[in-house]
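Accompanying notes for the structure given below.
Removed: one protein chain of the complex. Kept in place: all other protein chains.
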């Protein structure tokens, strides 16, 4: 060890799966990595989280699907995806062997559809599953599925029964009490939770007198939501003992460090990929620089330090 | 009527109280109008909504109380206020006769405290009362008061029993289903509802390893929250038949028009006052210009037109 | 495809609200007419890049020209760029028009409004380009178009050329064409598509959608397709990656 240059440990671990660093890409913002591999060396990332995959191809919502808001982005993609068949044939093989962990994000209209995808992912190169329970079409008693603690616990249990990989439950922020959602996932046996998904928002085109998105509402992401995301990650991390993956508006290393300090074991970079296709690896590098400047040798020493 | 120049009706009405235009100031962002009267002709505003007033002086939270986020502001003022005595002696007389409607925002730690303020406001120049049920210290069953429909209905009923002015219930956005909150206020007899109050958020100072706000969490306001606010105003306006006052991130006339088109009968300008002390009157003027350009003669003709 | 800080070589206002921006870029040699660049905003509140088509490509000078209309805050920001400053861009993006196979054919370039600029880049690579272009009132880029090919124009107020829109040009001037390249507002594209079908002319159109990633990852910019798309496995194609240029028959403009 040379003076001044200490080796910095960036490794983190989620449910027994080791990652080279705590920075991953957020589902739906990075495809399956293919398009971004022109810019980004995927092996520099802790994990790639894929776009949500369903049991059959989904068309998603009509266009316009996105619009910009102040420091934010509204999207209503509607979980368009090519279905698990093509995913297993094309996308998963592409990601395999790229030197990064693979987290497959799973969506469905019904419990059966989720389970079908989870079953199909058995014995594949997927390292972890992330279950998106904020799917707009899945309802339970009037409100969406991911907004009801009972439903969260139930689906978590079912998925856990069928999954061969560890399971991350991805929580919706559109709830009164995120701690309840987190505890429900933990009670259902989740190996980890990730949050936040997007906040439901709306924009109106006053000249057209119409919603800016064909779907009326969309999910808000980007720096605008970071304060809400950080608060929820902090609350969730202090409500459960399973690992928390934090996300929501992370656009630089400082943002990521805030989430780690609030208790996240890892972080995901979403909307920022659209502004900077190398965002995730640059953020991983920036965390390392921060540790170095502050004479900290292990990234785990900044996790959960602010209480 | 000269050709091309038509008279434009800007009047709106909340619970029988006529306002010269639909633009008001949001509680806590405009003091009691005194400081802003150096910049703003108060008679150009539909109404001034005062900072929350309690039965006795409140010290609020320790500093730092505010911090900036991307297109947003986090605040944890903690409802500092000089109490109803000084309010009645100093602030209300200042506002009286200024040619604008006076809406007094009321806060309290307990139901009794709310009622005491409401009683003291009887037979004063206050035109309307706005009841802030997102007070951070008022809890009901673990979650804040304004996050529980049962509690909302109950406090609304009590306030209505004691109030001599029409009552606006101000709703918290930190809920799973804003429609339920709105319906609870309506069931309790509210004359109108206003929303949104701030979204709970957090920021961490990574160099100090501490929360940026002494209070740990704060309320997020400003353009960042506009999409969430607009969605909730739209949902609430379509869930109840009492008038809705919309706010959250309004920074220009176009923003205000979005809220009107989504169903708000009036709008409040908050955080933007800090960037532009003449924001509210400029926005009222901008709405008028929009109507003129679009050959609309009555602002009511753009309310609730997008469904 | 690269993301880079492009140096502003020049910027000029060429009509009211219309600007011409020449940028020094590293990718001029590989760029194809019909492709576009994502231009990023400096203002941190505006997250999404603005897609702007290549209006001219100068491989020798290592530069491209963008011609754009100030439509909102982002393009307004671009209009304040001065030479010597830099603009963050990504490009070249999308597929572009099929130039090679049509170089020596009779190609009719149909453009409406701010859809005209990319057709100039096309014309500069074609042997016999003929333009049919429609403006609202004030024309722009006309001298450049005339240098590149034969021009038939319309204005809605009749202040220049035929009074009407670009379809009125096509109907009133006898134009022979093997292939059509079109770019403009959706109603125009619909009319062009119908015209091409009726006259059995091969037709390529450039589509517009709001974009986030610009590289095919977010699925924000899809347009409806008549057949199942081989990438998406549904009747959807990504304008940024599978387009922006599509065979007219492939897209569902309804």
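Which chain is which? They are A, B and C, in the order written, and residues in each are numbered from 1.
Simple rule for what comes next: a contact is a pair of C-beta atoms (placed from the backbone, for glycine too) under 8 Å apart; a residue touches a chain by one contact, two chains touch by 3 or more.
All of these numbers come straight from a predicted model, not from anything done at the bench.
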| item | value |
| --- | --- |
| Displayed chains contacting the withheld chain | A, B, C |
| Per the touch definition above, residue among A:19, A:70, A:257 or A:279 touching the missing chain | A:70 |
| Candidates C:30, C:43 or C:252 - the one touching the absent chain | C:43 |
| Sole contact to the chain not displayed, among B:12, B:29 or B:215 | B:29 |
| Contact set of chain A toward the excluded chain (per top definition) | 70-71, 223 |
| Positions on chain B contacted by the hidden chain, ascending | 28-31, 34-36, 38-39, 51, 57-60, 62-68, 70-73, 75, 77, 80, 82-83, 86, 222-223, 271, 273-278 |
| Chain C residues touching the omitted chain (full complex) | 42-46, 73 |
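FYI, only the chains that are shown with their structure count from here on.
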| item | value |
| --- | --- |
| Chain separated most widely from chain B, comparing mean CA positions | C |
| B-C against A-C, pair bridged by the larger set of C-beta contacts | A-C |
| Chain whose Cα mean lies nearest the overall Cα mean | A |
| Length of the line joining the C-alpha centres of chain B and chain C, rounded to whole Å | 46 |
| Residues of chain B whose C-beta touches two or more other chains | 70-71, 223 |
| For chain C, residues contacting two or more additional chains | 44-45 |
